[in-house]
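A single protein chain has been omitted; all remaining protein chains appear in their positions.
Moving on, here comes chain A:
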Amino acid sequence: MASRSSNMLSRANRIRQKLQAALEASVLEVEDVSYQHAGHAALKGEEPNESHFNVKIVSPNFDGQSLVKRHRMVYDLLADELKTGLHAISIVAKTPQESGLPKS
């Protein structure tokens, strides 16, 4: 069911699905912050919705990987989204050890 309707899902949900499946994330927060970029100069004439996201991921797969590599892993998984109007993702990528105890 999920796979059949994947194109109907919001981008946030697609991002969540793709990252969850590949990264076995223990924490995965996806926040659509496109509204913060409304009227963005770079988006002139383009669809402003679902363009900017904050993503926080805690995954054991990041262990031993540099920040650049972790970001590349996320970008690679979201390549299709980046081709279809996703402009920017602010990424926090940590290993379970780095994330430590959950805050507050």
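The rule is short, and it goes like this: contacts are C-beta pairs under 8 Å (C-beta built on N, C-alpha and C of every residue); 3 or more make two chains touch, one makes a residue touch a chain; residues count from 1.
Operating definition for what follows: contacts and distances are computed from a predicted model.
Peer 1: Name the absent chain as its UniProt record does, using one of the following: "P-loop containing nucleoside triphosphate hydrolase protein", "Large ribosomal subunit protein mL43", "Pre-rRNA-processing protein IPI3" or "Monothiol glutaredoxin-S4, mitochondrial".
Peer 2: Not shown, but named in UniProt as "Monothiol glutaredoxin-S4, mitochondrial".
Peer 1: Hey, which chain A residues sit against the chain that's not shown?
Peer 2: 36-37, 40-42, 67-68, 71-72, 75, 79, 82, 87-92
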